[in-house]
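Excluded from the complex is one protein chain; the other protein chains are retained at their positions.
The block that comes next holds chain A.
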Amino acid sequence: MPNIKLEMKVIYLAIILLFSVFLVLPMLALFYRSFQTTKGLELSNYINVLANGELLTAFMNSIKVSGLTAVISTVLAFMIAYALHCTNIQHQYKSIIKVGILIPMLLPTITYGFAIMYSFGNQGLITQLLGQPLFNIYGFNGLLLGYTIYTLPAAFLIINNSFMYIDKRFMVVSKLMLDGTWRSFFHTILRPLTGAIGGAFVLSFILSFTDYGIPASIGGTYSVVSTQLYQVMLGSIPNFSHGAVIAILMLIPALFGVFLLQYLERFNFHYDKITEIEMVEHKGRDISFALFASIVLIGMLSVFLVMFIAPFLTSFPYNLTFTWNHLINVFQSNDLIGVYKNSLIVALFTTIFGILIAYSSAIINARTKIKGKGAFDIVSMITNTLPGMVLGLSYLLLFNNSSLKGTFIIIIVCNIVHYYTTPYLMAKNSLSKMNPSWETTGGLLGDSWFKTIYRVILPNSWGTVIEMFSYYFINAMVTISGIIFLVSAQTSLVSSKIKELQHFAKFNDIFVLSLLIFFTNLLIKLFCDYLQKRRSLKNI
């Protein structure tokens, strides 16, 4: 590693300053506010909130529905990952499953709720096809379905990723040692995946527990923590101190979850080598898993089907004649096109500056000897814990009287901090794997530190930068929980606009806006995949 240079120190201090102002201070403000009363600092806010049965009910509701969601998502994700790694299902079909299951990630969660209503509601598409409503969608059932669709892709990514790093030769060893099916399954699959399965469970739980979009659209009278928080902050009688208390309470399960994740880390296996083997032929197994994966995938995607149909019909489900009118209306409405443009601006700037900050801090951490570089690991742990709503709320409390209020800047910064963990870890992983003497070599050949980074480090981590790009962009496009407290009339985004349109029952506009987000994200995703592919072809 190169010696410490002035430019490294400057970058280090700049990023530390940024996180001090936009992460540490807001959190302190939040804590302070939760204890603040007219009589000074005391516990009465907590006592008042906890004495209120409504919040306690909401809290228990949240735990119940999130817990069940986490179980279902984890089991489904595991079975689908198993289908991809331990069967001889056709290669092309496996690719379809792998891509298809991630599709919900391209949409804001608030859209899920409306898609569920239009599919399973009394007049819904799927209800019409089946002849009768399957279940009452408002409240518990709708939340469970929505959360499951929301968390399944994330749970799948974790388990699928760990599956890739399982040494499949152990299945051969186990078979040669005459293991029965269950003993073999335990020692070669379940035990090596324990960490990942636990991780998927915890993540699904936290995501559901802290999501705002789904309960906002389909929660009905079934109250959960996030809707309580919204009501207390932006309802008819706002109470910031109580909001701060609820935010702190919301933080607790998330905090607990992150510690659990750290603990589960221990169960992860480190194989010396990863080998693929041919799976034993077993038609019955292949067919049943293919069938299972198809049912999950079709079930999940069919919920969104209505989104692609309803806006092109005059008045779904009553007047089913085809029309472009809804689409044209949206494009003629300055208001709606305006929020779409806002979303694009926010996503673009979030992505550019987010990559800059995450990548720079990863370089400082992975490739310099600066004292205190571990601070970024701590930052990434904190941002991993923080639900978007809590972060947004703390910004509202701290910056309410500043000139940042109601600007794009505060939304962009909030997104960058909110989604910092994953891009930072992506960059750190890839940078720490590179040969540690490149900077020294570059220096000996006459390059400055910046020049080596530009000429050597960056070109060798383009793949990671592209991944960071699509992660930041797509998340900035779909987030609602992070920004719901920060948008103003001028800086309204698509996801918050959808929330507003709900009050006027303008479902066609909601779906057209959702489609806009969907296709924008799809385009970005395909573009990033294309760049990755071109890169890997070039390298061969």
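Just so it is clear, contacts are C-beta pairs under 8 Å (C-beta built on N, C-alpha and C of every residue); 3 or more make two chains touch, one makes a residue touch a chain; residues count from 1.
By definition in this document, contacts and distances are computed from a predicted model.
Of "Succinate dehydrogenase", "Urease accessory protein UreF", "Transcriptional regulator" or "ABC transporter ATP-binding protein", only "ABC transporter ATP-binding protein" is the UniProt protein name of the chain excluded from the display. When the full complex is taken into account, the listed residue touching the unshown chain is A:V172, out of A:I16, A:L50, A:V172 or A:L458. Screening A:K5, A:K64, A:K94 or A:H187 for touch with the missing chain picks out A:H187.
For chain A, the residues touching the absent chain in the complete assembly are 167, 169-170, 172-173, 175-180, 183, 187, 191-192, 269-273, 277-278, 280-281.
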